[in-house]
Each structure stands twice: as C-alpha cells, then as structure tokens.
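Removed from the display is one protein chain of the complex; every other protein chain stays in position.
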C-alpha cells in the first residue's frame, strides 16, 4: 500500500483550490504514486470560511488557527497558500514543528524574510519547495531537457516576459497585490519572479540586472470583501480609492553568471495579454520559444537541420516528453493549469519520498528574492545592480 | 450541507482516470456544487485491477462484478468507462436498477444498441448523459453562445475535422479500437462522432451525408496485455498480426436540416496532428474558428466591425465566458483535458439536481449513432444517405 | 546580350497590372534572365483605356484592336488578361499567328473552349501556359520538392480550401464573375480551379469527384462601370439587381488516380477569410500544411524525427528553397503576390528559351477544366462523377 501523508493547507482562495485539486488527483496521474496526500485540515481566516473550504475542497477537518494546526503531530505537510505577508511566519513555525513545507510564490515579501525562512527549513532538515508551477509545464521541462542535452548549444540570450491585463483598468480593485505591506512588491514579486525562476531553471543564476520600474495607476478603488480579486469584475469608478505603493511594470536587462545576456518584462497592464509568459532562448546550435498561452507546445529550432527543412518545430508534449507517463495518453489532449499543479505536487512528494530537496526549494526561492530585490534597487538607482 | 451522491465507476483505464479526477475536483471548481460526488465503488476486470484502481483513484471500495454493483441500493450514479462492447449491457442494467447514468462515447457500437439504451433510460426515468466532453471546452460553449445570440447570423457552412496520428505507424498495436466486434467502427465511432456531436450542438441535426471511408492499414501487431494502448509505444514489427476490420479514415460531405452544408474529416493517421479537432463555421454575419489543440482560444469574426479593423479575434476564455465562474480567475491560466471533464461532471450533476436531462443525453447519443451509421452506409454505397 | 522578346498584353485590369510588373521585374530577380520581356503593346477595350494602360504599365504602344495586334510580326508573346469569355477566341487567333501564349486562369469557360484552345496551340507548336500562379509560391514549390523526393512518403490524403469573403455581402456588385455567360462558372472556375491545379501539381490527376454546389445570394446590384470590382466597395442596397447564375460555393470529395482521397472547398462568402488557400497533405512518412495567407511559410512534419522532437516545422522560404536564388537574400524579407507573378514570368520565358512546354500548360488547363466540369455535373446529380 502506498504511504498516506496528511496535509494541512493554510488558505482557501484561488491557490487553495488548485492545490486541493492536485492532492486529490496526483496519484490518479502518477502511479505508482510517491505518496497519497490526504487532505487532513484546511485553515482559513474564520471558522465559517474554513468550514466552507473543508466541504468544497474535500478536507477532513477545518480550522481557523494555523498555529495550532502546524504543531499537530498527525500533520506531515504544511501547504502555505496565503497572501505573501504571512508566508514567513507560517513557514518558520512549520519548520520548527518538523513539517515538510510547500509555499506559494513568491517565497516572501523581502530578502530578509526569505533568508529567515531558508534558515529555518535548513535547521529543521525538512523538505521544502516554492510553488513556481510554470516550471512544471511539460513544454518548459522539455526545453530544460534540450538545453541539458546540449541540443541548442551554449546559451547566448534569454528573453522572458510575463504580460497580463487584469489590472489594466485603473478602476479595478486595490487587492492586496497592490499593497506593499502585504505583497512586498507589485509585478516584481507577483509575476516577474516566475520569469526569474524560469531563467534560473533554464539558463542559470542571474548575476546583474538593470531595470525600469514604474507605476501607471497610482490609486485604485478600495476592495469590498476579503477575498483576492483579480480583474475588473468588481470595478467601481466612484468607490473610495486607496494608494498603490507597488510597481505596475518592470522592464530589465539581465546578465547571467554563465555569460548569457537577456531581458525580462512583466506587467499586469498589457491589454490583450492574459497569462502571456513567453521565453525565447538563442543558443549556438538552436533556439527555443515558449508561450504559456499555448502551453501544450514548445517551439524548437535545430541549426543542424537540412538547409531546405530548417525552422522552428512545434512540438506538442505528450508521452514522449517530461512527465508524459503521468499525464495524458496522446499529445494535444490538453495541458491546463490543473496539470501544472498536479506535476508540482508529484515532484514535491517524490522529493519527500526520496528525502532529497526538490527544485525550486527555499534556497532557490531566496535566490529569486535576491534578484527581485536587485530589480527594485535598480529601478530606483538606474544602475546595474548585482544580485545579492 | 451539499448532497453527497455515491458513484460506481465501471472501468479503470484512461477514461476512469479522467472521471475520477473530475469527481474529486468538480465541487472545488463549481461552488456551491450541485452535489458532492462520492467515489464509492470502482469496478475493473479482475479483483487485482479493481483494487489498484481503488487506491489510485481514491474510491472507497473495489469490485470485479459490475452486475452486483449496479444493483446496490447505495449507488446513485453509474459511470460507464469501458470499451464500447459492454456499454449497452451495463447501461440497460443500470437503468433498470434506477441509477442515473453517464456513459463514455460513442454511446454504442450500433444503432440498435443505442436505441435499446435510450429506451431503457426513458423507461426508467433516470438522468442520462453521453460523455462528449469537447462540447464542454469553454471556447466551444462560447461559440454556441455567439450562435444562439445571432452574432454570426444564419449558418451557411460547417467544417469539422478530427485528426490524430497515434495509429499512423502501421506497426502500432491492434488495440480494441481496431476491432469491429469491440469498437463497432473505427474512426467513425471513435472520433468522427465527436465532430458529429459538435455539429449537432452548434448547427443542428445533420440530415444527409455522403462519405468516403477507407482502411490504410489492413493488419496490425496483436496487442500484449489487456489495457487500451494508444500510440506506437508498443510497436513490434515482428509480432504476429491481426486484421483491422474497421475504417482508418472518413471524409464526408454534410447537409443539415436547417439548410447549411458542410464537411467532416476524421483520421488517426495524420502525422503531426495530435488531437486536432477543428471547427470552421461561416454565417451571414460572421465566422467562427476553433482548434482544440489551442483550446483556450476561440477565433471569431464579426462582419459589422469597422472596415479598417475587421478580422478574426482571438478570444481567450475566462471568467467572462461560459463556465468561467467555476474555472480559473483569469484567461490563459489554462484549459486542459481535466477542465473539460470537470465541466462535464458539473453539467451532469446539475442535471440530476434539477431533474432535467442534460445534453448530450442518450437521445442525442442515438442521433449521433444514426449519423455514424449513415456515414458507414454511404462509405459503402457511394451515395447520399439519409440519417435515420 | 540577353534576348529581348516583345509582349502584347490584352487586358489592363488587376491582372494586367500584375503581369506588367512581372515583365519589368523578372530579369532584375532572375539573372541571367532567359529573356528580357519588352512591354511592346497593351490592348484594352477603348483607345482611351489602352492609352492610360500604356502610360501606367510602361508599354511602348497602345491599341484597342487585339486582332490586329496578335497578327503583328514583331510580337513574340501574347498575354491574355481578359475576362474568361474571350480567352478562347484570342488564344486561338494568337496560336494561329504563331505566338507564344500565357493565359490567365481559368483557361476557359467550358471544356469545349479549353479543348479547342489546346488543339490550337498544339497545332501551332507554340509555347503555352496557364497562369495558375499559386504554384509559383516558393513554399508550394518546396512542398512539391519534398513530395518528389519521397520525404513524406506515399500520399494518403489531400485537403484543399480556397476561402474568400469579398462577395459575402449580398449587396456587393454583380461583377462579371457572377455571370455565367462571361465567367463560365462561379467559385468553381474562379478559385476552385486554383485548388484543382495545386492538387494536380502536388498529388497527381483527380479521377472522380462528388460535390455540393450552392448559390447563397441569388441576386446582386448591377455594377456601375466596366471594370472588375471585387469586394463591397461599391455596394448599393437600393440599386437595380441582376441574377446570379453561377455557384457561390463548392464542397467536394476527391479520388485521385494514384489512390489518395481528399476534399476541396471553395467559397467567396467566408467572412474573415481573405485569400485563404490552404493545403493539408498526409503521407505515410509525414505531412505538409500550407496557408497562402502566410505564404512565406511551409509547415512540414517528418515522421522519423526523434520521438521527443517531432512536430510541424515552420520553414520560411529563402535562398535554400525553390526559386531562392532569384528572390531575396534571406528568408522572411517577404513573398507577396508580386513575387509569385515574377516567378511565373520566369518559368514562362524559361520554357520559351528551352523550347519545352512549361507546367501548367494548356493541356494541364484542359485537365483542370475537366475537373471543373465534373464538379458542376456532380453538384447537379449528387453522384460521383468521373473526370473527362
């Protein structure tokens, strides 16, 4: 019988939903499974919210007291799906309690928080992971495979974007994502860190950055209700407005430790772009292009193809590609957000089963925070800023 | 508290996996949920297979005796995920036992079977559904919305394709899908019926067809093991070979009752096409294009757009579109195969909750069988054949 | 010095423009050139139109008497750019006068005309060509190369479409293209023949067809002025209307002599499609896809690519591809309509220089007429009709 592990999930919003689905589904996809995650306790802000999350997400128990929960001896894994401002406190408590931890991204609001979290998990000897799920897209993992096998040669250039438009309307609500005290930063932490994580994964450590950061919309309507509201669903032009104290957009040049150069752009104000994570990588033997909005596909070009048949191949991921055995029996059936989270869950429990840190773990998360910090510093100084 | 309904799922292959995931996930996505499906019993061919399916898919019990299971008084829903040859027998037994039924597509091997199944569920007064999940892709449901609202006018023309390549290699195994006694037909039943279902959904009943059917590969290596094997993973050029007695490809012209004309093409031998379900619909006020391989998107063109800004719009489905409230908070996060099955599950339990037949139900499934039958007849006669 | 050949061009409309550009440009692109075409005389309906055409298109002389012109001893080449109704008369006269002839497509209104034209050029021993220019798109010629070299194996299936929308508006004018006495047929002759020509070029002779033909718009406003008016620029809902006596759309299944099957669809009523000539060809070793709206590109998939890097390649045509030495120095600079006509011109004068019939010549044009005739017959009978 496969080992059952008890999960305590803190936070019942959009991310809670995605994680709960993954706990239920992972063994269905990856079998034999590294473990069967049991949805033991879900924690939310109030007892009522927690009880609703329990029923909805199929947990056994509900609680509004995360401190009590993370100390329960029957809990194996703590899953942090809260806004950024409590990541550190929960993670450090969970580590001290000896729990394995998966924490939503970005790891923390600041480098200091991230460093403290990393030290706590190191001291505790637990398994830890940051939920940068886009790495888990099979097409991204395939890009990694090509690169590791040398099939596009030495990397010269990396270009990454993360463009969304859910906050382009200046009357979309002032969610916690626009408040520095909760989010730590704006696009830098929220979405640019995804690109940084992908750059680290595929190319290696970023050494220096040189960035512009900007805030187009200085105020937004105060949000009604406590739940994270993405998009303009609740826009209210005549509502009372609060100050946006984080960045709306970041554009940066990059220098990698390995010699490659590149660029990064992240914004939530690009009308018509939804979840437009794109990667373009040029090597000495070929190139790679990826667009998450068409995430079943990887574009790859090999320079040594015959002269009359050279060009980007559109590879639809399936059984012949990373994670293919666990997902669907033919390519093109469909990789959705769900599948990225199921793969993430699989990699996390595999790491526990093998007692080997997964990637990205809290150390990787800290490195990403260091880049985020450099981006913000560079946005202020207008100079090249070293990472760390 | 939301009502819990007990599900008995017959069949633990690829479709069993997809359905189990949907049972676990549906309330997480669509909340309040119409019901909480409880994975009560899973049935497979042997006790060992059933027990493995139980653990893997999170069911409470396992069984290798579907007859016993469908008669259990604690079962509310019977889910048929088997090969086509036992759909009728199980469905009729389940109907007689008063169970609501969801049955994988195609409904049956023959019109006769489909008709008997339809009569059984009608007589029993249960809720019934055929699992043509591609209708549940939000972009397809959006196409339906545009059409119903008259936004592309009267439909003149429909073109549908379903192209795959998993059997293009003549040495890929002789799965049950190539055996008439199990599958009923080849591409006609397996994939062309999906296109027929989409045509019925979006345009209305097909009245007449005129088809070519063909079989490129007359033999294939006998398959080792009982599980459904798609693709060439197991190809063995020197294995003993068996006869393929079903069609490899169907091409047809269509006449709709409403006056539109069209065409249909289905093949599993189109190298480079994976799950290439495409729809192109021309109306008197606009056009629609859909490609399932890029299923987050619908292409729509409105003829009354300004002269200098006319063209297909690439609409990424999200909260503003059908099923959007239940899926992800912004477009582009990702619609995968999982999401189509979760929506299907939602519609099925919603139908039960409202005591109103969903669509496509067994009557729709029968209509699709009638078209499939006409396609096969026309492939033999070379003439226009009326449906039914 | 390169030989100079005197051209008499009959017709100064859209096609006259394209041909005149090609005469001037061909030696600039393909050098050494097979000949330098000299724009000697242009013929139009009236002296005034002819004189304007002369100045605009850079011809030496103007005339409104094509009969006199085609008999002039200083004319080497007669170029027929008129509406379809005078193709035969001019071509036969030109052949009798011993001139090489290039004739716009379709070759004629009827099989009888086409046969007479073919016999005339055969008897005269002149070089003859039909201007099916889409063959000359480098990406289409590349598809031909792949096929001839066996790189996609034996062809199983061909699908061709030609979708436009310039007549979708029922109030767009009744140009000669909607009048049987001038055009011979509607979409069949105007655009479906392009697809037939491409099918013949790439796959081989079509043996049988089974078609639907239909006319959505039975009347259209009478056109003001003599010039060919495509599109709705002149639409006038309250103008006097005339009858459309040709087909608006044709959908057909195809059987090729070589065993392949396929389909064809042509319409000028597909909102959002502009010059949407698409080809999809499935072979036993790979597949090809082409879309003229993105004509710089050919999509090709080779089945023997490594399992983890299979997929359609997007090949941008350039110097490594057919006609590449004559066109632009790198791919992606841009293949437009001009370039297809320049290549056509090059192939025509190369044929004259080598005294070898080009393809498609009048015999090919006749074969295409035979298919067009079968399409129209099948549209009436509803049966499979043999070609010829």
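List of remarks:
A, B and C label the chains in the order they appear, each numbered from 1.
Throughout what follows, contacts are C-beta pairs under 8 Å (C-beta built on N, C-alpha and C of every residue); 3 or more make two chains touch, one makes a residue touch a chain.
These numbers come from a predicted model, not from an experiment.
Which of C:63, C:82, C:164 or C:252 touches the hidden chain is settled by the complete complex: it is C:164.
Which of A:118, A:136, A:282 or A:295 touches the hidden chain is settled by the complete complex: it is A:282. The residue from A:25, A:269, A:291 or A:338 that touches the chain not shown here is A:269. Remark: the omitted chain is touched by one listed residue; of C:123, C:222, C:307 or C:333 this is C:333.
Within the complete assembly, residues 1-2, 14, 17, 20-21, 24-25, 27-29, 31, 33, 36, 55-58, 164, 166, 230-231, 233, 273-276, 292-297, 316, 318-319, 328-340 of subunit C touch the chain that is not shown. Where subunit A meets the omitted chain, the residues involved are 152, 156-157, 159, 168-169, 210-212, 214, 216, 249, 251-253, 255, 261-263, 265, 267, 269-273, 280, 282-287, 289, 299, 301, 303, 310-312, 382-384. Mapped onto subunit B, contacts with the missing chain fall at residues 142, 145-146, 151, 297, 300, 302, 305, 307-316, 320-321.
Here is the rule we use: only the chains that are shown with their structure count from here on.
Of all chains, the one whose Cα centroid sits at the greatest distance from that of subunit B is C. Put simply, the C-alpha centre of subunit A and that of subunit B have 33 angstrom between them.
Mean C-alpha position of subunit B lies 41 Å from that of subunit C.
Rounded to whole angstrom, the centroid-to-centroid distance between subunit A and subunit C, based on C-alpha atoms, equals 53 Å. Within subunit C, contacts with two or more other chains are made by residues 310-312.
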